[in-house]
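Data first, discussion second: the structure below is written as structure tokens.
Heads up, one of the protein chains got dropped from this complex, but the rest are sitting where they should.
After this line comes chain A, so read on.
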Amino acid sequence: MSYAYLFKYIIIGDTGVGKSCLLLQFTDKRFQPVHDLTIGVEFGARMITIDGKQIKLQIWDTAGQEAFRSITRSYYRGAAGALLVYDITRRETFNHLTTWLEDARQHSNSNMVIMLIGNKSDLESRREVKKEEGEAFAREHGLVFMETSAKTAANVEEAFINTAKEIYEKIQEGVFDINNEANGIKIGPQHSPTNPSLPGAGGQGGSQGGGCC
């Protein structure tokens, strides 16, 4: 399957907040109540469409366990988007957000789009973190915020797609250098010089090169 862009995502957050379940819901549209503990990192991929363009999301679902922290940190590099997940029924997962955020900011590129996700919104009765608190944290740290439920699939699609939209906008604005793979964006095979949409830019570059010589 050909795509215009490939975005690399990472999913981070405390263990048991539902990172792997979110991924499974997004890629397979199913929910698994009991999930094996993730070892290091697992992968998922799905094609989405933004602005009429096929975009492949390559998602790196990291292990939340403290033991894997040093390993998972090395996977942050080259991610265009990050889903920072906490569990609305466990306050400590919310309290750890600052540490996760610092980690992410330190080990990834500065333009990475970070989406804050309060998962398990279906468990309203056991809620410990108010939605407003999540919103406030996101506002304070310049993140996009959303409450999701991997179980009911509420907002799961939106969380992944909105992040992609934000990245896409940044590409349009020229914030991301799409030719630098360290930004977590790869141009798809159809965006080769034979693509009729690109020769304009290519030709321009060529003429500029000729001019300077």
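Everything below uses one rule, namely that a contact is a pair of C-beta atoms (placed from the backbone, for glycine too) under 8 Å apart; a residue touches a chain by one contact, two chains touch by 3 or more; residues count from 1.
Just so it is clear, contacts and distances are computed from a predicted model.
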Answer for the undisplayed chain, UniProt naming, from "Dynein intermediate chain, cytosolic", "Roadblock/LAMTOR2 domain-containing protein", "RNA helicase" or "Protein FAM114A2", is "Protein FAM114A2"
Considering the complete complex, of A:Tyr5, A:Trp60 or A:Phe145, the missing chain is touched by A:Trp60
By the contact definition given up top, give the residues of chain A that touch the hidden chain.
-> 1-2, 39-41, 43, 45, 58, 60, 67-68, 70-71, 74-75, 77, 106, 186, 188-190, 192, 194
